[in-house]
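The other protein chains are all here in position, but one chain of the complex has been omitted.
Then we have chain A:
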Amino acid sequence: MASSSSSSSTQVKKITLKAADGKHFEVEEPVAMEMETVKSFFVGNEDAMKDMVVPLLNVSSEHMPAILDFYRNHSEFRKRTPPPPAEEVKAFNEAFLENKSDEQLMEMIMAANFLNTKELLNFLTEAAANRIKNKSVEYVRAFFGIENDFTPEEEARIRAENEWAFDGLDED
């Protein structure tokens, strides 16, 4: 479904992005400008810096293709008239998250935060919330890398006060 309309029309300007591990990605300008961090890099220097490589310190090359794919598809969804059916957007979003580990999801959240794109960040934080909502306390600690700083007595007391909230959890 993803079209490559650029071939037929005039040459689309490309911007080079450098991932945290040094790998370069050539990206069409409108897609790159979806990222506020990249956009702000060029503000006031549109001409002088057009050939510069934009360093993305917090984004590993592992996640760059998926993230760019998200921007390409979602900007296409936004532009399309009539708007795409909800099922099509949902199918893309589900496929995007498929086979992503919790760790990969959190890394992408950090990347989206750094790239300062609200749409991707909202989508990923919503996905994280869905992953943990029916999980145990232990799972959530591991998910966020949080240390339990309660004494056993304190934890037992708070657990007892909220006992009803521990019903019907998914397996970790």
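Note that in this section a residue touches a chain if its C-beta (ideal position, glycine included) is under 8 Å from a C-beta of that chain, and two chains touch if they have at least 3 such contacts; residues count from 1.
Assume contacts and distances are computed from a predicted model.
Asks: For the chain omitted from this view, which of "Geranylgeranyl transferase type-2 subunit alpha", "DNA replication complex GINS protein PSF1", "F-box domain-containing protein" or "ER membrane protein complex subunit 7" is its UniProt protein name?
Replies: Answer from the UniProt record of the missing subunit chain: "F-box domain-containing protein".
Asks: Looking at A:Met33, A:Leu97 or A:Met110, which makes contact with the chain not pictured?
Replies: Residue touching the absent chain, from the options given: A:Met110.
Asks: Tell me which of A:Val12, A:Val53, A:Ala95 or A:Ala165 is the one touching the absent chain.
Replies: Going through A:Val12, A:Val53, A:Ala95 or A:Ala165 one by one, A:Ala165 is the residue touching the chain not shown.
Asks: Going by the touch rule given at the top, which residues of chain A touch the chain that is not shown?
Replies: That gives, for chain A, the contact residues 36-37, 40, 57-58, 103, 106, 109-110, 113-114, 116, 118, 121, 125-126, 128-129, 132-134, 137, 140-141, 143-150, 155, 158-159, 161-162, 164-166.
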